[in-house]
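To start, I am sharing the structure in question, which I have written as structure tokens.
Note that one protein chain is taken out, while the other chains of the complex remain in position.
Labels A and B are assigned to the chains in the order they are written; within every chain, residues are numbered from 1.
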Amino acid sequence: MSQTAPVKSSDYKSEVKPVWCPGCGDYHVLLSITKAFAALQLPSEDVAVISGIGCSSRLPAYLDCYGFHGVHGRALPLGTGLKVARPDLTVLVAGGDGDGFSIGGNHFLHACRRNIDLTYVVMNNRVYGMTKGQPSPTTEPDWDSALSPGGTGLSPFHPLVIALASGANFVARAFSGDIKGTTGMLIEAIEHPGFSFVEVLSPCVTFRPDQRGWKNAVHPAPVEATDDPARAARRIMSDDGFNIGVLYRGTRSAYDLSRAEAGEVGEFDRMFEI
Amino acid sequence: MTDDKTTALPIGSVADLLAYAYRIEIDALERYRMLADQMEVHNNPELASLFRDLAGHEEKHAQEILRQAGEEGIADIPEHEFEWGTAESPEAADLDAAHYRMTPWHALQMALAAEKRAHGFFDHIVVSVDDPDVRKWAEEFRAEEAEHVELVERLLSRHEPPAKGWDADDDPPILQE
Partner (left out) sequence: MAPEITRENAVSVALTGSGGAGVMTAGGLLFDAAAKFGCYGLQTRSVGPQIRGGESAALLSFSDRPVETRSDCFDLLLALDWNNFKSFSAEIALGAGSVVVADPKAGDFPDMVREAPGTVVEIPVQEIADEISGGRANMVALGIAAAAIGLPYDVVGALIGGKLAGKGEAAIAASLACVEAGYGHGSDLPDIPKVRGTEYAPGDRWLLTGNEAAALGAVRGGVRFAAAYPITPATEILEWLAPALSKVGGKLLQAEDELASINMVIGASFGGVPSLTATSGPGLALMTESIGLATASEVPVVVIDVMRGGPSTGIPTKSEQSDLNIAIYGLHGDAPHIVAAPISLADCLFTTQWAVHLAEAMQVPTIVLSDQFIGQARMIVDRPADIAFFAQRRRAETCDAETRRYALTADGISPMPIPGTPGGQYTADGLEHSPSGTPSSRAEDHLSQLAKRRDKIEDFDYGGHWAEIEGGGDFVVVTWGSTSAAVREAASRVREHGIRVKTVAIRLLAPLNADALMAELEDATRVLVVEQTDGAQFYHYLRSRCHLPRDTLAMHHPGPLTLTPAEIEREILKEHRL
């Protein structure tokens, strides 16, 4: 890739044609990600996109960066290990709400705590799409499905609030159809030090046709982002779930990835010598 | 989402306007290519072909703008600095309207909406910009978009709206992973 002419957003797309259903919100998210990379002019060989399993996790193959399509729920530790070993790379972790908040829930908590300089993008469609439409942790309690007839009756998971409570340094809610807004949030998220979490409401055209109404429900967040996690959490817990924008910009120091000067392996012998 | 037509767009010169016009066509063509790929992957070859044709038209329009720009060229505006006043580039077809069993009528409806939005974009510039040169160019582009709108309407007239059940698929969704 030429380093003289600016990289275009379309250059970040690979030749692999996505298999997402036409109408899937993830197409927009893919565009937003490429536009964010282009805005930052990131060399694509210095970017790694890490995912788990699910429709949204198919993303890495559709980008011309390094990628890892790992196992279900474990994208965050994959990305964490990579970033700690290679702090020079820009690491984006991506996935859906099932992968991220069900099987991946534990890793989500600890990734927020660890505050390593990563960006985590969750394309939330409130359903398990890949496995044909089961409720996910963010699904509304009364949503009917084969595995949970009549709805789960369970309180939906609140990823943004949990991220705040666990120490994430940047929290934003986006809507896939708002390419410009999503792009802007992704740019900020990548540049913000520490763990940045962007939840993108991304409708599932096949299993949640009711989500077509999201484009009319979303609206800009009424106030500017705060740097007080408690205030941000209160706002989110009392909003209508469709406030779009950066909701929290924290000031925690990112996990220290610096390394000491490498010493000699031979020095260890002295620890054992009698 | 952000659909604020009351603010002025940051188009200060003809070079800027040409950059915007060019960008509109590029975004439109890339969008049609995306849709063509989607249709190809989902085994709707008629629509794949139609979207590629639409992309081809946009590409011609883009080349035409560069030609019209001549030696002066177009302004070098970084991709993410374009301010559309809307959620995205006006002529980029609405991805949400795609469906794997969509018919040419649907695609042309998408194209029609796109051309109308582009027309509206240049119309907004015409009424809000001060620079007379910019206004003149904007009027021309608006006229061209109006032609595109008419063209798509003519194409549409050749297609019947699809019958009810056009999206019916007897096969259930497939578990993939």
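Just so it is clear, a residue touches a chain if its C-beta (ideal position, glycine included) is under 8 Å from a C-beta of that chain, and two chains touch if they have at least 3 such contacts.
Everything numeric here is computed off the predicted structure, so don't read it as measured data.
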Visible chains that the absent chain touches, using the contact criterion stated earlier: A
Those residues of chain A that touch the unshown chain are 1, 14, 16, 43-46, 48-50, 60-61, 64-71, 73-74, 76-86, 88-89, 106-107, 109-110, 259-265, 267-269, 271-274
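Definition applied: only the chains that are shown with their structure count from here on.
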Taking the mean of the C-alpha atoms as each chain's centre, how many Å separate chain A from chain B? 29
What part of chain B is in contact with chain A in the complex they form? 1-2, 30, 34-35, 37-42, 78-80, 84, 87-88, 95-100, 102, 172-177
Enumerate the contact residues on chain A facing chain B in the complex. 6, 8-10, 17-23, 25, 27-28, 35-36, 38-39, 53-54, 130-133, 175, 177-181, 183, 187, 203, 205-207, 212, 215, 218-220, 244
